[in-house]
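With one protein chain removed, the remaining protein chains of the complex are shown where they sit.
Think of it as A, B and C in the order they're written, each chain with its own count starting at 1.
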């Protein structure tokens, strides 16, 4: 069967999450550079079709922890899902989908929060 | 509202597409290396949850064209959607979603082909 | 033979360039989001060891041209070397290396500008 409007919107939301994660994971990041990266990620993904809003929240405490775990001269780590929570809102054909990525059991979990008709 | 099983499956399919594209776009590729990359992409994405099948078909003719357009000593180009068609099948909670990426009007278009109950 | 200090510094400079290009190429970019991405790239790469300075200059004119070439509803393109000039300065063991990436014959060329003892 053809996809419903809700299914189409959820597909688009998934594309944005995969894009965001695999474009930016691995970027060198420190507490000092975390916020400029967060803003750039938000603005980059918001360029994509149907993307109404992107929010990236960096966990500065986890960044500092990770740096403290490394060798003495470490000044950065590579970005992974451990260091950011992400929320993406997609709107397409009268449907709004809210999605998020947070850590669960030590792994970043991407999920649909809810689907609503506008 | 909570997402339906179909919406969940479409979200997962979208994540795979965004992952595939933004992980591998930019990889140096030539007619000689195209097939090893296609196989590696298929096997890498099939590792992800709910991913039943991934097929990457490289367009060797477009690769040769792009090399001919470049300066005389070009032996590779960067991978973009122009050079590959992709099909991904996701199965989750009794729903199968078939998706594809092909060129349309000069741009790679990712879309849901159909959604079926298993 | 073991590498000289100049060779070590040039190796480090090359690593930064490869990192910068292949981490960020493919990012969705528009005239509106170009500057936040430029700043994030600069700060991310400056995190890396021996990296004294990174400057990313976006070509807004080429971004607008590329959008005009696309289908009518295009609001972004994928970042490639066509859209940015980059300068990276590396300092290691008393040697300063200046490097740059600019377009040449339609392709982004990364090169060492000069090597100096500090």
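Everything below uses one rule, namely that a contact is a pair of C-beta atoms (placed from the backbone, for glycine too) under 8 Å apart; a residue touches a chain by one contact, two chains touch by 3 or more.
Since the structure is predicted, the reported quantities are computational estimates derived from the model, not experimental observations.
From the options B:9, B:37 or B:89, the residue with contact to the chain not on display is B:37. Counting the whole complex, the residues of subunit B in touch with the unshown chain are 19, 23-24, 26-30, 32-33, 36-37, 39-41, 43-49, 73, 75-76.
Although one chain is not displayed, its contacts with subunit C can still be listed: residues 1-4, 6-23, 97, 99, 110-112, 114-116.
Contact between subunit A and the unshown chain involves residues 21-22, 25-26, 70-71, 74, 78, 80, 105-107.
We take it that only the chains that are shown with their structure count from here on.
Centre-to-centre spacing of subunit A and subunit B amounts to 21 Å, using the average Cα coordinate of each chain.
The distance from the centre of subunit B to the centre of subunit C, each centre being the mean of the chain's C-alpha atoms, comes to 27 Å.
If you average the CA atoms of subunit A and of subunit C, the two centres end up 24 Å from each other. Shared interface positions of subunit C, defined as residues touching 2 or more other chains, are 26.
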